[in-house]
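Okay, structure first, notes after.
Of the protein chains in this complex, one is absent; all others appear in place.
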Amino acid sequence: MKDRTLWGLTAGTLLLAAGGVWLPNWAMFLVTVALAKGLAVLGLLILWRTGLMSFGQALYFALGGYTAGLLGQTFHVRDAFLLLAGGTAVSAAVAAALGFLIARYREIFFAMLTMAFSMILYGALVKSQALGSTDGFAITPATFAGFAPSGAILKLPLFWLACATAYFAALGLHRYLLSPMGALAVAIRDNEIRVEYLGVSVKDAVHVKTVLAAALTGAGGVITALAVGHIDPEMAYWTTSGEFVFVTILSGTGSIAAPFAGSILFELLRSFAVQYSPYTWQLTMGSVLLLLILFVPNGLWSLFGRLLRRAA
Amino acid sequence: MSLLEVTDLNKAFGSVKAADAISLAVAEHEVVGIIGANGAGKTTFVNMITGYQKPDTGRIEYQGRDITLLEPRQITRLGICRSFQVPQVFLSATVEDNLLIALGVAEHPRVPFWRKLRTDHLLNEAAVLLNRYRLADYRAQPAHQLPQGVRKLLDIAMAVVHRPRLLLLDEPTSGVSLDEKFEVMDIVMVALKEAGVTVLFVEHDMDIVGRYAKRVLAFYEGLILADGPPEEVLGHERVQEHVIGRGSAGGRRPPPDSAPKGGGHA
Partner (left out) sequence: MLTFVAIVVDGLVYASWLFIVALGLTLIFGVMRILNVAHGGLYAVGAYTSAAMIGAYFRGGYPPALSYLLMLASAAFVGTILGLLLERGLLRFFYQRDEVIIVLVTYAVFLMLEDAIRLIWGTDAYFAYQPYSLLGNTQAGGLNFANYDLTLIGLAVITGGALWWALNRTRRGMLLRVVIHDRELALFMGINVARVFTVTFVIGAILGALGGAFTAPMISVTFGIGVEVIVLAFAVVVIGGMGSVPGAVLGALIVGLSRSAAVHLYAELELFVIYAVMTLVLAFRPQGLFVRAAARKI
């Protein structure tokens, strides 16, 4: 089982990375951002398996982006790897602190509390003149271990970084889900009392999962910020969180690659919707979401799985 | 030194006394039956011993150590486990996975994330439990599809994963069909005896209690009415009156004014 996933992930990533070289700029940008947001969705996948749905992942997304921006602006750090590490670390640290409170909640209250925290950051960012308020500020393009890309391959290293991050994140999480700690997710969702009686602190387990999800989302925020070249408070707004949740449902929890596939599909869908029906693109997205919820309850990945099985 | 010692345990829910100055001691290897009408405080007693609820006052000592205020997960790791009136299992997982998860987290005080769950070692341990508790046929079935009696067995099997020295069973045969009751208890009690586990079980079925318990505690409104060998307790007048019910099989109505005497009229 593990081998199949390992080979599948590796093959898929290599294909994507190689094929990406030939993609037109708009497509490469789209996939880069999609993979970055896919990291956030991956984080939500962990939480959803545990029976929790966070409506506030935008908090860590913005923390990642703004950390990268501030590291660049104030400390003149331009190396993409350092920025990635920094953004991820800050997100994880904040989640570690907030987790003491958040891990005590479930269901709708978990969703509301996480949303509240993200809106607190939003409010703080909007009111902060130093950080550019609603306009935000720009990020200078990153360097990659000293190498500063330009010209035709300007966006390629970032694209590859996105692919690599997605790959290792998926691999790591795959391994995590195969471990007893990972299996606890479904156990906690099904029966917390029994989990406690098995000698495990449910609160601690949930705490760890929120930190994991936060770290992933923070990483996604850094890469998105670098790709877009700009950061603004919208990254922390509840609609951003809503988007992540949307994609989580879209993709389903069937596979560790589903968040990324779903995210790419979502970005493609949105691009086309905005381009061809600029005044009704939300109508389109909303209808698609409804249709999915009605007819493909386990997410698009389950469709994919069915096709594979029929082909085999 | 007794394995479990309870001193002056009190717990009230508003005006209802679930535990009224309960004191008792349980020695190792005892098999104790707990009987009492609904609301007499039996499950609350089990909840308090295992940390799910905390007493208002009193002490609970296990192997000489004060465990009164500990959490269920700490008490489990010390060696006291329990099964539930309504089986608490992971409904969406298969029977085997239920046991694997239990075994996986029991192995290590800090749940590992670097090891895999489906190792040969754990699979073998799960197989042992599957066989011992007659769950092998249901191995790959999701728990929500199991009949009640089998679910109970799974619940108990998960309770013994931590190799407890003291096991509390909350109504192990409730919801189990009459013809299966003895079968279930036989399976469970034999397994536990082999492992040398001290058992306290809550039961409503007096036949079961009479057959498997060496000592019986009768609860009533938070008090222990009687404590002794089954013949003595089951025949005890006040036990007959408040627990078994007047006129039920084996009970005799005492004359209205007679003071309760010790000793049985069995």
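Lettered A and B in written order, each chain numbered from 1.
Going forward, contacts are C-beta pairs under 8 Å (C-beta built on N, C-alpha and C of every residue); 3 or more make two chains touch, one makes a residue touch a chain.
None of these values were measured; they are calculated from a predicted model.
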Visible chains that the absent chain touches, using the contact criterion stated earlier: A, B
Contacting the left-out chain in the complete assembly, out of A:Thr74, A:Ser150 or A:Thr239: A:Thr239
Which residue of A:Leu6, A:Val21 or A:Leu101 touches the chain not shown here: A:Leu101
Residue touching the undisplayed chain, where the options are A:Trp7, A:Phe81 or A:Phe109: A:Phe109
Touching residue (missing chain; options A:Leu14, A:Ala97, A:Leu154 or A:Ile193): A:Ile193
Where the unshown chain meets subunit A, residue by residue: 53, 101, 104-105, 107-109, 111-113, 115-117, 119-120, 122-124, 126-127, 193, 238-239, 242, 245-246, 249, 279-283, 285-287, 289-290, 293-294, 297
Chain not shown, touching residues in subunit B: 43, 47, 52, 84-86, 88
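Here is the rule we go by: only the chains that are shown with their structure count from here on.
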Centroid spacing, where centroids are CA-atom means, of subunit A and subunit B in whole angstrom: 46
Residue ranges of subunit B touching subunit A (in the complex, touch as defined): 50, 52, 71-74, 76-77, 81-82, 84, 88-93, 97, 100-102, 104-109, 111-118, 158-159, 161-162
Subunit A - residues contacting subunit B, complex: 175-176, 178-184, 186-187, 189-191, 193-201, 205
